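The complex is shown incomplete by one protein chain, all other protein chains being positioned as in the whole.
Each chain gets a letter, A, B and C, in the order it is written, and its residues are counted from 1.
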Amino acid sequence: MTHRITRGVSLYSFQEEFFLRTMTIRDAVAVAARIGARDIEIIPEQSIPGFPHVTDAWVEQWHATMAEFGTRPLAYDFFLDTLRHPGRRLTHEEQVASVRRDVDLAVRLGTTMLRAIISTPAEVLRDAAPYAEEAGVRLLLEVHAPFHYRHPWVLQHLEVMDALDSPALGFMPDMGCFVERFPRVASERALREGARKDLVDLVVKTYDDHGDVHGLMDTVGYSGGGPVEVGLARQATHYTWRDPRMLLEQMHRTHHVQAKFYEMTDDGVEYSIPYDRIVDVLVEGGYQGCLSSEYEGNRHVQDAFPVDSVEQVTRQHAMFERLLSRHESVPTTGPTTEQEG
Amino acid sequence: MTHRITRGVSLYSFQEEFFLRTMTIRDAVAVAARIGARDIEIIPEQSIPGFPHVTDAWVEQWHATMAEFGTRPLAYDFFLDTLRHPGRRLTHEEQVASVRRDVDLAVRLGTTMLRAIISTPAEVLRDAAPYAEEAGVRLLLEVHAPFHYRHPWVLQHLEVMDALDSPALGFMPDMGCFVERFPRVASERALREGARKDLVDLVVKTYDDHGDVHGLMDTVGYSGGGPVEVGLARQATHYTWRDPRMLLEQMHRTHHVQAKFYEMTDDGVEYSIPYDRIVDVLVEGGYQGCLSSEYEGNRHVQDAFPVDSVEQVTRQHAMFERLLSRHESVPTTGPTTEQEG
Amino acid sequence: MFEKYVIVPGTLRNVVESGRATAYELGVRMPYYRGLGLSMVEDVSVTVDGVRAEPAATTFTVHGNSYPLTAMGEVVDDRWELGEVATVRVEHPGGLAAGVHDVEVSQRLRISYMPVPGGGRARAEVELSA
Partner (left out) sequence: MFEKYVIVPGTLRNVVESGRATAYELGVRMPYYRGLGLSMVEDVSVTVDGVRAEPAATTFTVHGNSYPLTAMGEVVDDRWELGEVATVRVEHPGGLAAGVHDVEVSQRLRISYMPVPGGGRARAEVELSA
């Protein structure tokens, strides 16, 4: 089959290096360009000191970096600090205003796909949608584990999308929904922290069998496990495995994909997430958009090993190239020009 | 079909009255006798001051009360305080000793069915089984929500039971595994505590639809719910609904049934738990044992209403009589004489 | 569970020794459906009008047996029975003023089969008894 899938990188992937000041945005974009990941996703609250005050100089530098490396700004991850003030929640109007502020900034950065964090209420996106539509950007709910398209929370969003029928609303699924095997980096860290091997094996096996993780924390506790083992059991309740064909349910509203990953092995595959099947499903569904790398393994290895996000992202893109090459690519001018209105 | 099911009461049902000193054990046994619930289940740690030191006078009084009302001691609920000491867990030997202590006490009380709390490790029951067998009592794992017969924790117990093949080991399922509808007493209490009606409705509807409660706490939080609403969502993750036919899987090892309930309505049915189907399954499976009332609704109504455990238990037994009368009863000398060896 | 019964009305009083108030005490029940060995009663903390009692100044008494709160972890041969009103005494030179006080009781119970501690909080307006 033919496909129109592009490759990109979320700067989220380099959080370790940004945190420790060992890489700059420019360094990260250079890496992306080198591996052919031309679409750039930014988390402004991570990358822009002084956010939400962003100077014209910063924006100019951003575009200059894009031009220098032949990359393009694509996505902008927003947060919604509903609990900004102690003791009270942002009002509906304040929440909508927060999204509009992000739309304005996204326009300046040239990023047309806005990641709406999963906690964003449907009515907030509903009331921000006209503004986004006028600005020519999309507000895409990040469907993140443990959510899915039939979850009560997401159904509220679907109701709004059905009613509004705006091109500005849609989804940005996170491939962390499809964790088929328990991430090895997580279980190995627990072992480094002194977890009992038999209890780690129990957690991993229960997860890998797609067994009942309800009561797994209790089970580990009853077996004499301490905080490390119980914590690992808790992680097993946070990861989710679903059939990637779930993606087909809302493909017509899917305009971006966050390619979460924990560990690219020496064999060039993701240890936990079946990207081969995911890519095939995306191609089958006619997905037109980006596979945007989200490396999240650093937190599981940083205690004992040097983190090499560049190597991990590079490996993921080698895998994407391999998996996409099994399908015929159709030249595309890219998702930034696809939205009408 | 014919059946050999008896009726009984766990003194757990009168926890409110015992707590407030408005009923004595004798009062409770009198109630049981009056409603034809002849089998008595006791939680010694609740009912016997000074536990585990139980005087002969106390035991004598216990048997005198049984004789006075024509009831019989049947079950004994033990706990296993693995965390008795700060900073260390009971050793395996100490845990086995704790169970043996309870076996000794059960023999004195004449209770042949011991409720092993779900947290009891399989190896502890394995190593206590010969002692129980010799004493002529059974150690029955209380399979309590969210556990079930195919849960990893219970599978460990099944492995021991298969290997040991001792008549002293088996199960005592708690009917709280079969909560088909969200208990109304719980959602109404949340409303009394000021919960938002729309969020209470969301929690109840999601549960009643047997929908995805994973992420329900998040959903309620994202929607602006506070501690009361999030607490209700947490409860929705603790209740479980399974098909009562699950009981058939281990009927040959089921020697007692805890008939947990939250609310017997004016119409004489349990609001949440489908006892009609449960009784039919027990009869179909040839269950020979007791339906032992476990009223647990007091905690949900005590804030605003007088608790009437006697009325609630009375109603449950009227329901049991009605449901059992649809099947033909076979005279039985009772479960206390059924165990061989 | 049982929160409303934790703080027992009419039990808040000053302890007077040689004519001087040296402490206050309060009757407290455990919000649980069975008795519990004292070594598993990790904390019973009383807060009056926003001032939380120091553990070192707190004494816990059940059926005539008194223990420093800080030593409860070692008490494996005594229990707090179901519904039993324990007396919590807090050293407080001068005692509490007459009138109504905002009283909060926070308990932490180490219950072996529960992944998180039991106990919880209860709060009530309580009048000082003579």
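By definition in this document, contacts are C-beta pairs under 8 Å (C-beta built on N, C-alpha and C of every residue); 3 or more make two chains touch, one makes a residue touch a chain.
Model, not experiment: these values are computed from the prediction.
Asker: For the chain that was dropped from the view, give me its touching partners among the shown chains.
Answerer: A, B
Asker: Among A:L83, A:L191 or A:V330, single out the residue that touches the unshown chain.
Answerer: A:L83
Asker: Pick from A:P49, A:G194 or A:P306: which residue touches the chain that isn't shown?
Answerer: Checking each option in A:P49, A:G194 or A:P306, the one touching the absent chain turns out to be A:P49.
Asker: If I consider the whole complex, including the chain that's not displayed, which of B:M217, B:L232, B:V281 or B:L323 touches that chain?
Answerer: Once the missing chain is taken into account, the touching residue is B:M217.
Asker: State which residues belonging to chain B touch the missing partner chain.
Answerer: On the chain B side, contact with the omitted chain comes from 217-218, 221-222, 230.
Asker: Kindly note down the residues of chain A that lie in touch with the hidden chain.
Answerer: Touch with the absent chain occurs at residues 12, 15, 18-21, 43, 45-47, 49-51, 79-86, 117-119, 299, 302-303.
The criterion applied here is as follows: only the chains that are shown with their structure count from here on.
Asker: Between A-C and B-C, name the chain pair that shares the greater number of C-beta pairs in contact.
Answerer: B-C
Asker: So what's the Cα centroid distance for chain A and chain B, whole Å?
Answerer: Here the centre of chain B sits 45 Å away from the centre of chain A.
Asker: Rounded to the nearest whole Å, what is the centre-to-centre distance of chain A and chain C, using the mean of the C-alpha atoms as each centre?
Answerer: 49
Asker: If a residue has to touch 2 or more other chains to count, which residues of chain A qualify?
Answerer: 218, 221-222
Asker: Which residues does chain C have that touch at least 2 chains other than itself?
Answerer: Within chain C, residues 113 contact more than one other chain.
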